[in-house]
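Of the protein chains in this complex, all but one are displayed in their positions.
Labels for the chains are A, B and C, by order of writing; each one numbers its residues from 1.
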Amino acid sequence: MRNRQNWAVALSAIVLVCCGALLLSQKVNAAGEGKITGTVKLDGTAPHMKGIDMSKDPYCAKAHATDPAHLEQVVAGANGGLENVVLYISNWSGSAQASTAVPVFDQKNCVYTPHVLAMDAGQTFKVITSDQTTHNIHPLPNPMTGNIPWNQSQPPGAAPVEKSWKAAEVIPVQCNIHPWMHGWFVVVKGPYATTDDKGSYTIDNVPPGNYTVTAWQETYNTMTQKVTVAAGASATADFTFKAK
Amino acid sequence: MGKAFGVVLTIITTISVAIFVSRHWWFPEVASAHGGAMDHQFVETFVGAAIGFILAQLALAVFAWKYGEQKGDNRPIRIFPGGVKWLLVLAFVYVGSEIILLEFVGQKVWAAMYFTPPATDSLQVQVLAGQFAFYFRYPGPDGKFGPIHADKIDEASANFFGIDPSDPASKDDIVTAELAVPVNKPVELLLNSKDMDHGFYLREMRVQQDMLPGMQIPIHFTPTKIGKYDIACNQLCGLGHYNMRAFLEVMSEEDYQKWIVQQASLQ
Amino acid sequence: MSHSSGPLSATAVHDGRDLPVWGGGALPYAVPSKKLGMWLFIVSDAITFSAVIFAYGYLRLAAPAWPRPFETASIVNATVMTFVLLSSSVAMVLAVRASSLGKVSGAVGWLVATALGGVIFDILHIREWLGLIAEGVRPFSNPWGTPMFGAAFFTMTGLHMIHVTIGVVYLLIIAVGFGRRKLSAVDVEVSGLYWHFVDLVWMFIFPLVYLLSAKMA
Partner (left out) sequence: MESMPMEVQHHHTAPTSFIRKYVFSVDHKVIGKQYYFLAIFSVFVGMVLSWLVRIHLVWPNIHIWGLGVLSPTGAPGGVMSPDYYLSLLTVHGTLMVFFVLTTAPQAGFGNYALPIQIGAEDMAFPVLNMLSFWVTFLALCALVATLFVKDGPPISGWTAYPPLSAVGSDAGPGLGMGQNLWAVSIALFCVGSLLGALNFIVTTVDLRCKGMTLMRMPLTCWAWLITAILSLLSFAVLFAACVLLFLDRNAGTSFFLPAGLLVNGKLQNHSGGSPLLWQHLFWFFGHPEVYIAIVPGFGVISHVLSVFSRKPVLGYKVIVGCLLSIGFLSFTVWGHHMFLSGMSPYSGFLFSIPTLIITIPATIVSLLWLGTVYGGRLRFTTSMMFGLGFISVFVTGGLGGMFLAQPSLDIFLHGTYFVVGHFHMVMGVAAIFGMFAGTYFWFPKMFGRMLNEKLGKVHFWITFVGVYCIFMPMHFIGLEGMPRRYSSFVNDAMQPLMPVHTFMTIAALTTGAAQFIFFFNLFWSMYKGAKAPDNPWESTTLEWTVPSPPPFDNFGGKHPVVSYDAYEYGVTRNGKDYIMQTDPPGQPASS
């Protein structure tokens, strides 16, 4: 573990130095970066999301006594806005973003909050627990990508688990103790965003250029769109998934 | 030193027997039809074992107390009266009677559970164990279970039994996370496992059975008391083993009918 | 303390009776230690094989259908292998006989002949393996159904092949040692026990693995 962290630190340091060198030599103005915004909608009615029976663990059942939990494979808002869609630039060729923000994956009331956690490859993220029951985080990456699977229990009050992923991949996450707990780590290269409950998103810090924006949704897979970002301006890319 | 040993051993024996006899820690109250016979069998075994326990420990304590060597002790050693013969007889009589009593008389309980077929009007429920939860399937009005398709099991979309939606036998099946049965009605459980060896342990019902992948193992019993009981996994199945459990709710007939209708509506 | 010689000369007093007792140091059951050791090894090794064969039987009986892919060529090949192994056992008998008669060169010759039989057996067997592998048999799958066929086949014959290979090395060591007169006739006899055992195991594996899986006309 320590090793991998050292690696990550060393890697980030190298990347930082390289970025700095690049920036200095080309004298690019960082303030010229633009952004991509838009909304993701669902065309048609969302499929019925089954309720989750948590009677196996009385702690979980009690937490949802008044507000039963449902599956979250498709979460559509009132105006058709799709939540939990990850937007990223699929033809990103720039360097990894040295983002200091730490995405947090919370285990709360025996569900994952958020259901989908997007992050940059190499970016450190945190898994925390707010529950008084033991959880177990088990991401299942494809071993071919170079991401190494892990499986770690987190009892109540345990310290956060801090990790990062090497390669871009969509990784399913599950809790071995509570079989209904399913979530996703969406690891991408470059800037990304996740839609909110209205389906809108903003990808910040996009340098000017031509891009392919990809929207990923766990049930409906992906859609792409080409956009051009001008310096300091905002480009728009709206997506509409068709309900099956 | 020998006297001290005698005293300590007597104290240990007394406390152990006293705790057993006080029944401070004892089986949970029985809630199934066959459970009483099993408890009876236990008590019989217990009496037999207690006699052996007390006699052996006290004999040891007395001998250690009595036969310690003193300084300048010249008393001759004494051979056990009757030598080996009576000890052999004692061992054969003691163990032999236990075997006859327990093995042949006591087999009835085992036979009742495993050699007799379940009553024809039993409520059949299929149980599927997986890391680390039990799920239950009621056959629905047609009384038929569809097959379990391992490749179709998908917990993320709550298809716990791998039900093929196009299969007519599965269509009306009711899948629940809790086992509910009406009181005083025989129940037959068909135990399946999708991944590991699991155990199905219902203390109050005096029911326990391992669940093996690749096998469907039937067990049957008749609950006699309304209440909510804990179903525990009792065969090491992985990291969440201790947390693998479900609940059995024994309900009145009316409550059960309401419950099953409500569950059907949730499918 | 008196040291009387002769294995049966010491007497002991027990209950006032004089009993002739075994003299110690020699061999009460007329079995040299090495030979007894080899017999015990054979017992335990036989149990290991039995466990594997039990596993094979257990799974084969439980399987709804078990492939019977061995065509005449395979059976002929296995029969030739059996013949080679049996002949090597005969050579072994002759080696043991020669060694007990003190004919060093004869014993070495027959030992080498035995080892050669083992080598031929191994070569034929590996050829058979390669053929099956080329046909697509793997420990986890095969072209004919029940995947456990490959697992059982490779495990049982592989275990036996390891025994044969070890046996060949063992026999050659014995041959060299006996040739240099560093080892005794007992050592040759003990190696013979091992070789006959390996041969005997094959006599179980041949029908169980090959004949029971021969293609039905």
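In this section, a residue touches a chain if its C-beta (ideal position, glycine included) is under 8 Å from a C-beta of that chain, and two chains touch if they have at least 3 such contacts.
Remember, predicted model here, so these are calculated numbers, not experimental data.
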{"item": "Omitted chain - touching chains that are shown", "value": "A, B, C"}
{"item": "Per the touch definition above, residue among B:A33, B:L212, B:I226 or B:A264 touching the missing chain", "value": "B:L212"}
{"item": "Interface residues of chain B (partner: the chain not displayed)", "value": "1-2, 5, 8-9, 12, 16, 19-20, 24-28, 38, 41-42, 45-46, 48-49, 52-53, 56-57, 59-60, 63-64, 67-69, 73, 75-80, 83-84, 87-88, 90-92, 94-96, 98-99, 102-103, 106-110, 113-115, 130-131, 150-151, 153-156, 162, 194-197, 199, 201, 203, 206-215, 217, 230, 232-243, 245"}
{"item": "Residues belonging to chain A that touch the chain removed from view", "value": "1-2, 57, 133-134, 136, 138, 140, 149-155, 157-159, 161, 172, 174, 176"}
{"item": "Those residues of chain C which, in the complete complex, touch the missing chain", "value": "1-3, 6-8, 10-16, 21-34, 36-37, 40-41, 43-49, 51-52, 54-55, 58-59, 62-63, 138-140, 146-148, 150-151, 154-155, 159"}
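To be clear about the criterion, only the chains that are shown with their structure count from here on.
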{"item": "Contact pairs, highest-scoring chain pair", "value": "A-B"}
{"item": "Chain centre separation in whole Å, for chain C relative to chain B (CA means)", "value": "47"}
{"item": "Mean-CA-position distance for chain C and chain A (Å)", "value": "62"}
{"item": "Chain B-facing residues of chain A, complex", "value": "50-57, 71, 73, 133-134, 136, 151, 153, 172, 174, 176-180, 182"}
{"item": "Chain A-facing residues of chain B, complex", "value": "130-134, 155-158, 160, 176-178, 238-240, 243, 245-247, 266"}
